[in-house]
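Missing here: one protein chain of the complex. Every other protein chain is in place.
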Amino acid sequence: GISVTDELPDREIYSNGPRGNKATSAKTLSLSEDELKEIKSGNYKAAIVMHYAGNDWSRAQINALRETFSKMNIEVVAVTDAQFSVEKQTSDIETVMARQPDVIISIPVDPTATANAFRLAVNAGIKLVFMDNVPAGFTPGEDYASVVSADNYGNGVVAAEIMAEELNGKGTVGIVYHDADFFVTAQRYEAFKTTIIENYPNIEIVEEGGFNNPSEASNVASSMLTRNPTLDGIFAVWDVPAEGVLSAARPMGRSDLKITTIDLGENVALDMARGGMIKGLGAQIPYWQGVSEAIIAGKALLEKDVEPYYAVPALRVTRENLLESWKTVYNSEAPENIKNQYE
Amino acid sequence: MQSKIKGRFRFDWQQNIVFIAFAFVFIFFAITLYKDGFLSVFNIANIFRQTAIISVMAIGMTFVISAGEIDLSVGSITALSALSTALVLDAGLGIIIALIVGLATGMFFGVVNGFFVSQIGIPSFLVTLGMMGTIRGTAMWLTDTKPIPILNDTYNFWFGSGNIGLIPILFFWMILIGLIGYVVYNKTTFGRHTLAVGGNEKAAKYTGVKTSLIKFKVMALSGLMAGLAGMLYAGRMQSGRYTFGEGDELSVIAAVILGGTSLFGGMGTIIGTLVGALLMGVINNGLIIAGLDVSQQMIIRGLIIILAVALGKKK
Amino acid sequence: MQSKIKGRFRFDWQQNIVFIAFAFVFIFFAITLYKDGFLSVFNIANIFRQTAIISVMAIGMTFVISAGEIDLSVGSITALSALSTALVLDAGLGIIIALIVGLATGMFFGVVNGFFVSQIGIPSFLVTLGMMGTIRGTAMWLTDTKPIPILNDTYNFWFGSGNIGLIPILFFWMILIGLIGYVVYNKTTFGRHTLAVGGNEKAAKYTGVKTSLIKFKVMALSGLMAGLAGMLYAGRMQSGRYTFGEGDELSVIAAVILGGTSLFGGMGTIIGTLVGALLMGVINNGLIIAGLDVSQQMIIRGLIIILAVALGKKK
C-alpha cells in the first residue's frame, strides 16, 4: 500500500478550505494493497497541469506525483507549465485532453478565469484533483475529487513568530509582498501581517513593498533599506524574493538584518545553515502533498469518496532543525554543501 | 528595343517558406503523434482555438510592421479591453455596450500610440514599450488585480467559448478578420500606402502619400485589433483579468515575421501571418501532446522554429 | 573652394535627447525624493548596481542593433552562463575555469546565433527568439530548475557583490565594458563596418566590407557580453538560477534605443546606451522609493519614458 509519512508535523492547520471548510490532515490518506492492485490493473492515464513549473515546490510536487503514479501503474501523459498565464493554462487543459487522461492533477492560475476550461474536463468525465486552490463554482465530490493544500496561512504565522523571536519582540520590519491577485501568496502576507500586529505590539511594520516579478524584489528591498537604514527585519513572501533581499542587503553592509520567508529553497537553506541573514522560515511539504494528491487520484478512479479538503501542515524551519526538515520536505538527504556547514 | 526585362518571378523565401515549414512540422507531428490524438477533430479544433486570438492581433501587427513600425503594447491592450468588457457586462449594460467599450479601449490606446509615433515622432518601439507598462498598470489598478467573471452566456458563446457544430467560434473570428485584413491589405489604397511607407518613406512622401497619417492609422488599427483580441480572451476565459496577453507581443510579432513579413517594412503577407500563427500553435500543441517535460518543450520549440525556417530556406 | 568645412558638431536628436531626458528625470526625483534618501551615496550606489548588468548586455546589443540585427536571446544566455559558472565553482574548479566556462557559454550561443543569421540567412529576430526558448529550456533542464549557490567569496566579491570603498564593483565593470565598447565602436574598423552594414548593406558590400562576417561577429559579441552579464548576476545573487535575466531582452533593447541607436541600424552611440540604461534604472529606483504600488509604478514608468523623450525632442 501507499500512505503519507508519519513524520509530518502535528501543527494546527490555520488555513480553511476554499469553501470555508475545516481541513483534514493529509496523514489520514492511504491506499490499501487491494486498492493498489485494482488501480494497477486499470492502466490509467494522468496529466499534470501546473500553474508554474519552475521552482522547488513544483519540482517536488511533480516528482512525488510521478513516483507515486508509477507505483500505481498510472502513466503520466503530459506535464504542462502555464507560466502564470491563464490563457496558457486554458490551452494546456484543452491540449492535454487530446491525450484522453483519466485524471488531471492541477493548480489553477486563477480560480475564476480557468473555471471554464476545467469545466470542459469535468464534462469529459475526467477526474480532477487540485493543489492549493479550486476553480470558482466547483463542488467537491461532484466536479472534483478533493484538494490538497499547504497551510499557507500557517506558514505566514511561522515566519512571523520566528521574526518576533529574533527581534526579541521589539523592532521595525518590512514586508516584501507579491502584488498580484494570487491566493497562495495573499494568504501568507495576510498571516504574517496579522500575527505581527495582533501578537507583537512592539514590532512595527514600517515598510511594505510589492513586486510583480520576483526579480524585482532586490530593488524593492534596496529602496526599503535606503529609506529606513535601521530596519531590523524583512519578511519576503517566498524564497526567491528572499534571495533578492539578501542580494540587496549584502552590499549595503547590513549583515545584521533578520530575514524570514516561506519555502525551503536551497539558497535560503544554505544561507541559514551558514548563519546568514535568513533566520528561519515556514516550509510547505510539497513532496508529501504530491503523494497525497496521487492517493486521492487513485481513490477517485476507484469511485471512492474522500474528504473535500486535505491540508499538509506548516513546518517551522530554523538552523537547528534544518537537516531533518529537509528530509521531511523533499524526502531526500540535504545537499552536501548544506550538510558541510554543520561539520 | 532589344532589352527584355521579363518577370523573372523570384519566389521570395519570405513568401513561401512558412508554408513549407508548416507542412513539414504538421506532417511530422501527424505521423509521430497519430496515436496520441494529434489529428483528432477535437485537437484540430483546439489548435484553432489556441491560435485565433494571436492571429487577430497578428493581422493588425502585419500592417504595423509593413509600415516599418512595431507595436509592443498589444498584449497589455488585450488585458485592459477584456477587463473593461467584463466590467460593462458585470454592470448589466449588455453586449452592445460591451462591444463598444471593448473596441474603444483598444482603439483609444492605438490612437495614443499613433499620436506619439506620427505627430511627435518618437520611435514606435519606445512609445509602445512605455504604453505596454502603462496600460498593464492601468489594468492592474482598475480592479486591484482581481479578475471579473462574465456570466453573460450569449457573450461567452459568441466571443470565444462557443462552437458551431464541431467548429469553434474562434475559428470563424480568425477567418473573418483574416479575410477583411486580406482585402484591406491587398486591395485598398490604405494597404498599398502602408507598404509604400514601409518600403521607402521618403519615396512615398514624394509621391504624395500622407505618411504620418498612414502611421497613425496602422497604430490605431493595431490597437483596435488588440481590443477585439481582448474581448475574445474575455469570452474564451469567461472573465477579464489583468494578466491576459502577457508576453503575447513577442508571439504576435513572431507569427508575423515567420509568415514572411519583413521586420524592416515594405513587404508582407496576411496569409503568411495566419500560417505563421498556426505554425506556432501547432508546435506548442504537438510538444505538449508528445508528453515532454517543460524544459524539453522549450528546448525543442526553439529548435523547431529555427530548423523549420532553415529547411524551408534550403529548398 | 567656396565652402569652408569646419568640424561643426551637429547635435542629432538621437544623440542628445537621452541626456536631456536623464537630467530631467534625475533632477525631478532629486527634488521630490530628497527626504527619502534618493540622493544618498547608498542609493546612488544602488542605482549603479541595478543598472550595471543591463548595461553590459546593452553594450553588446548596441553593436547588434547598429548592424541592423536584433538579439532576443541575451536574457536566456545570462541564466545559462550563471548556472554553468555556479556549477564549475560548486565543483571546486576555481575562478579561472569558471570565467572561461561562463564566457564560453555566452560566446557559444552567440556563435550559433551568428551562424544562422549570417550563413543561413534567417532573420535574427526568428533565430534569437527560437534560441531564447531553447537556451532557457536548457538552463532549466541542466539542474532540473534547482538553483546552485556559490560559496566562493572571492568570486562573489569580484563578480558582483563587492564594494571598493563605497563604490560597488559592478560600477567598475560597467565603466570597463563601456570604455572598451566605446573604443571598439568608434575607433576600430570593426565598429565602423558594423555601422556601415546597418546603414546600407549593399553599399557596404560594394565597399569590400565582409557583411556576413560582421553580422556573425556582432551576434557572437552580444552572446559574449550576455555571458559576462550572467557571471555578474551569479556574483551578485551568489548563485545561479535558470530564471535569471527573464525579460531582460526588452530592457536591454529599450536602453539601446532610448540611448539614441536606430532600431533600423546604421546609427548609434555607446555613451547614449549607458545613459539610456541609467535612465531606466533611475526611473525604477525613484518610483519604488516614492513608495508607489506596482500598478502605479508601471503606469508612471511608461509615461515617464514617453514624456521624457517627447520633452527632449521638443527642445
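Here are some notes:
Note that the chains are named A, B and C in the order they appear, and that numbering of residues resets to 1 at the start of each chain.
Here is the rule we use: contacts are C-beta pairs under 8 Å (C-beta built on N, C-alpha and C of every residue); 3 or more make two chains touch, one makes a residue touch a chain.
Convention: contacts and distances are computed from a predicted model.
Chain not shown in the complex: UniProt lists it as "Monosaccharide ABC transporter ATP-binding protein (CUT2 family)", one of "3-oxoadipate CoA-transferase", "Segregation and condensation protein A", "Simple sugar transport system permease protein" or "Monosaccharide ABC transporter ATP-binding protein (CUT2 family)". Of the chains on view, those touched by the hidden chain across the whole complex are B, C.
Touch with the chain that is not drawn comes from one residue among C:99, C:135, C:204 or C:220, which is C:204. Within the entire complex, the positions of chain C that touch the omitted partner chain are 1-3, 5-10, 183, 186-189, 192-193, 195-196, 199-200, 202-210, 262, 266-267. Within chain B, the residues in touch with the undisplayed chain are 1-10, 183, 186-189, 192-193, 195-196, 198-200, 202-209, 262, 266-267.
The rule is simple: only the chains that are shown with their structure count from here on.
Centroids built from CA atoms put chain C at 29 Å from chain B. Contact with two or more other chains is made by residues 140, 144-145, 293-295, 298 of chain C.
In chain A, the residues that reach two or more other chains under the touch definition are 53-54, 179. Listed in rising order, the residues of chain C touching chain A in the complex are 36-38, 40, 42-43, 45-46, 49-50, 90, 140, 144-149, 151, 161-163, 168, 236-239, 241-244, 246-247, 284-285, 288-289, 291, 293-295, 298.
Looking at the complex, you find that chain A touches chain C at residues 53-56, 58-59, 179, 209-215, 218-220, 222-223, 225-227, 229, 240, 243-244, 246-248, 250-252, 265-267, 270, 337. Contact residues of chain C toward chain B in the complex are 68, 70, 72, 116, 120-123, 125-127, 129-138, 140-141, 144-145, 250, 253-254, 257-258, 263-264, 293-306, 309-310, 313.
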